[in-house]
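Note that this complex is displayed minus one protein chain, with the remaining chains in position.
Moving on, here comes chain A:
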Amino acid sequence: MNKIFLVIKREYLTRVSKKSFWIASLVAPLLLTAIYAVPIWLATRDKEVKQVAIWDGSGLFEQKDLADKEIAFQLVKGDVANIKKTFDKQGYSAFAAIPADILTNPQSLKIYSEKNLSLSLKNDIERMVQNKVREILLRNAGISTLKYKETQVDISSDTITVSKQGAETTSSSGGAMILAAILGFLLYLSLLLYGSQVMNGVIEEKSSRIIEVIISSIKPYQLMLGKILGVGMVGLTQFLLWIVLTIGLSTATSKLYQAPSRMATVANSSNSDELKKSVAKVESSSQPMDELNKVIESTNIPLILGSFFFYFLFGYLLYSSLFAAIGSAVESAAEAQQFTFPVMIPIILAFILAQFTMQDPDSSIAFWASIIPFTSPINMMVRLPYGVPTWEIVLSMVLLVGGFLACSWLSSRIYRVGILMYGKKMTWKEISKWVFYKN
C-alpha cells in the first residue's frame, strides 16, 4: 500500500513540476475569461464617432431626424459632384446621396467614401435611411409609427418543469444545453488527454527499460494502479486550478468593469447618449451570462459537480486502465497508434451520441448511452442538467464502477505480460492470449 503511494507521488510530482502543466493550467482560464471579457471590453471602450455627410435630394430628411447614437450625420447642401470631391477634406468619412425618388426606388441610395467603406458604416447609413423611408411609407399607408412599434413584440418564454408530485421548477433549456455541452466536452477532452498520458507513461517505462527494476520491487498491478491514480490526481488538480483561476479571473475582470458602468449610472441622469449606449451594450452582452446564471440557479449544482467528479474519476479509471494495457503491449508511441484506435472509438462514439442526447435527453438513445459504462460518463453529464430520475443515475454509476473493475482486471492481466515483452510484433490475437497466462 505504502509503495503504491510512492508511485502515485512520483507520477504526480513529475507531472505537476513540468512547465507545460502550469502553462495549460493558466492558459485555459485566461482564454475562458477572454471569451467573456473581450465583448464587454469592446462594447464599453470609447468609439470614435464617424462623421457622415448626407445630401438629400428628396427633401424628406431634416437635421433633427438624423440624431444617431453611433454616427454624426450632417445634412449638406450644394452640388453633388462638388461634394463628392471635397467631403473627405471636410472631415467626413463618407458621403451619402439620397436621390429624389428614394420612396419609389429604394435601391438608388449612393454612398461615397475615399477608402473602402466598412460594412458596419454602410449598414448604419442604410439603416438610418431605411428607418426614415419606412416611417414615411407607413404614414402614407395610414399607420402611425407608434402603432407600428406596438406590433413589434418579442416573444420569450419561461420553461418550467413539473415533477410528478407537482413541484414546479423554472428551468432554462437553452442554458441547460450550454452547461451540458461544456461538461460533456470537458469530460471528452480529459478522458482522451489523461488516458493517453497514462499510456505514454507506461511506454516510457517500457522503452527506457526501467520497468524490470521497478517490478522487481513492486507488483505490476501496483505500478499500474499507482500510475493511473497519480495521473488522475494531476487531472483533478488541473480541474481545480481551472475552476479557481477562472472564477478568480472573471471576478477580477467584472470588478474592473463595474467602474465604467457605475459612471454610466451617474451619466444616465445627465442624459448623455454616449454613455447610455455603452451601458445598454454591457447589459445586452451579459444576457447569455444571465441565462447561464438562471440554469445554475435552477439546476442542482452539488449534484452536477458531484456527478462530474464521479464520472470523471470512474470514466477516467476505466479508459486509462485500457490505455495502460495498450502502452504495455507496445514499445513506442508510434507503434501504439494502431492499438489506441479501438479504445478511442467508444470515447468518440460517446461524444457523437452526446449530440443526440443533448437534442433529446429523454430518447432511448440518450437513456442507453447514459447507462452503458463506456458511453455513460459523457452522456450522463449531458443529460443531468435536464433532470434524470435517480434510479437511472444510480444504475449508471453502479454499472460504471462494474465496468471499471472489469476493465482494470483485464488490463492488469495484459499489462503484467506486456511490460516484459520485447522485440515481438504485437497482434490483438497475441494480446488476448496474455489475459489467460498464468503468472
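By definition in this document, a contact is a pair of C-beta atoms (placed from the backbone, for glycine too) under 8 Å apart; a residue touches a chain by one contact, two chains touch by 3 or more; residues count from 1.
The definition used in the following text is that contacts and distances are computed from a predicted model.
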> Which protein name, taken from UniProt, belongs to the chain you can't see among "Ca-activated chloride channel family protein", "ABC transporter ATP-binding protein", "Polynucleotide kinase-phosphatase" or "Peptidoglycan-associated lipoprotein"?
Replying inline: "ABC transporter ATP-binding protein"
> In the complete assembly, which of A:L193, A:I214, A:L303 or A:A333 touches the absent chain?
Replying inline: A:I214
>> Considering the whole complex, not just the chains shown, which residues of chain A touch the missing one?
In response: 3, 6, 10, 14, 204-205, 208-219, 420, 433, 437-439
